[in-house]
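Left out: one protein chain. Kept in place: all the others.
For subunit A:
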């Protein structure tokens, strides 16, 4: 029933380049052909000027990240540009006649002109220009330049601003300049994408929302600063977003501000293709989607209509096929329903991708870890900044998340009146996830201010939810009903909420949230994984004879094996036979042979090779998974339902079948394991295989006592087997009588015929004290359930103490690679000073017995090979009959020689020096890795400290907090200018 997921272990901090792409809202993986054969990426200091002084000049950094050119001002918030290279029409060198000034003039698609001064050494500036030229050439060659004209027609802003620059107007779709009229006025035929709102009306009263004035303001802004693909973001843009986007432009601005427009631009036709390719198919996700279609913003008229429902169905379904691992998660329906009011299916599809991937990472994944993580971050925020609320909630055991979870999961849509929620969504796409924290936080603090008494007398979750509902429902009311100044009276609670959020809480910024996420990630991953573990254990139908703790250890080892060798992804389209009820929402995790080997190597001492490495600095044990037919045999033995894979329960049952055994049941177990057809008889082949299994198990033992034992075992087995054969009257084998009759001629018995029965096997075993001891004690005990070292923070090398106290569960995991590199580094040093030594650790007889005789393993192996060459056994797994049959007599004579080989070595056998898997790592890289490992330990960022800092970077809004009344003035100006009543609802 349970799915064991290890994907949370795959988390990696973004690389520097990934971080840059995130910052500029670029698609995470640009198509290789757009990137080009060489790495054209470039970073250079620059000063940006728009349209010869339309806006102030800003100093900042220019990034060439093909196929984009990006710029951000030094404060990282005033100016931000993400420009597809294909929207750049001309680049020229501007000659000022001033020495030392290197200036470029860029003509953009929408007719803006950017002047960029490269403030770098001349050689650097030249190199940048060369790269820019090459990157532009790639775009031209790929035909991307041509696509711009076609693409922008899908944008409403092109209708809004039909008067375009001569540059764009004269350009044909192929990018060449037109010489005659003809296809001239293409823009008149613009067919822009729009949402359901165009058909079913937009929510809210257009007049009260001051739709017309907002459109006018945006028209002015977009005309001068670019639009859709070419939008440049200056502070005024953010302010306009904060007063609410006009309905008709909302969809386009959402995709522009979030960057999803770039995905749509570079993936033409993909959405339609996904729908086409999956037409008629169903999956768990499509079924879940179907159930939710009628409960997605049902109050909106568009969703009371089959047309709207069908739109929603297509987008959600297409996304579930695009991202089958995520599939569909409740709340995505609400979000998508909201998007579709303002944008087309294709626009919504790509915006959904950006939401799931970048803006709300992990929120909707099967474990929902992103949701849980951000709830934890939010809680810690409240704990620090609103301790009164936190302490009270703690006292009465009220959980913040019961209310705040839906805020984050569905961006406040459904939590507050739609038109307000959409304004939060506006800000969210413009400024990022911090908006959710800011608004959530300020909502709580507002209630504390307005209705503190009630908030602090709450006794349970229900009362808290009700209070929040009440507050959100009142957002349209005046924030200062008793104020004498009509203008203050006109400010509604929602406006005040935003004002306070952006003006006073710009300390809640992206960096702080990232740091907080980093701080709690380990905790959340741990709690999700231990929850899954508890569920898996609970759902076992039997523990066998294991205690709960032991079961836990089995799970831990299974989990560890899954991390190393994950199972293949579950099949998506399961619903091929309708009405089969045993299909679960997520199929049970089963491990394949590959994973099983790793699992068993953790548990059975003989299923791994242990090398003791010492290099003068540290001594450590390196484990290698042993591959042998015996391990595979065990896998199929435990797979009682012949699934070709083992469940957690199978593993528990399998281990239960051996770990509690006494002498007799161990012998029985070992016999049954090798009795392939389960007829109670081993064939000669099987006797050989069994012997080989024993040799495998004993392969690392010191001395040759065990090897001698195996030799004797084989001798005796064949002797007794032959001797007993003719007299065995009461043979219980299912062989037909005539075959039995043939076996009277014992020496010529085919090697695939029943040969040795249980009783005889037992006798042979008991004849040898060492074998007896092995079956009595060593075999059951060779299975050991030990805590998985990975899950303890204290694991790691103690030798140098360098990695000893890496904090947190996950971070210690993440440094695994570093640790390997570190080990190899120390080994190299050990080799250099001649102290590097590797020895094999025995698996069965670890310390218990002293053995006198010593013999290299290969001797007996050679005997076995000789023996085998005389039998039909060509491969270890083969059990098919073949013409040649082994002569027991000759086998015996060969084997008798085995124990006579004199001892050759004593003590631990030196193993060949292991080839290091990291030989290609330079010492510098190793040292860096070691340093990185140490850095894992650094102190996490604290919110409290953040509050003390004056200047916090990376906040579009901090700009507003600079001039305190910025936003207020803006709103007031806006209100006056438009002479409209407030409280638009």
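Note that a residue touches a chain if its C-beta (ideal position, glycine included) is under 8 Å from a C-beta of that chain, and two chains touch if they have at least 3 such contacts; residues count from 1.
What we mean here is this: contacts and distances are computed from a predicted model.
Of "34-kDa subunit of RNA polymerase III (C)", "Probable VPS21-Rab5-like GTPase involved in vacuolar protein sorting", "Trm112p-domain-containing protein" or "4-aminobutyrate aminotransferase", only "Probable VPS21-Rab5-like GTPase involved in vacuolar protein sorting" is the UniProt protein name of the chain excluded from the display.
Contact with the chain that does not appear here is found for just one residue of A:25, A:228 or A:401, A:401. Of the listed residues A:6, A:228, A:320 or A:414, the one in contact with the hidden chain in the full complex is A:414.
Of the candidate positions A:295, A:545, A:624 or A:784, contact with the unshown chain belongs to A:295.
Contact with the omitted chain, checked across A:286, A:333 or A:782, is made by A:333.
By the touch criterion stated above, the residues of subunit A touching the omitted chain are 1, 288, 291-292, 294-298, 329-331, 333-334, 365-368, 372, 394-397, 399, 401-402, 405-406, 409-410, 414, 457, 459-463, 465-466, 528, 531-532, 534-535, 538-539, 581-586.
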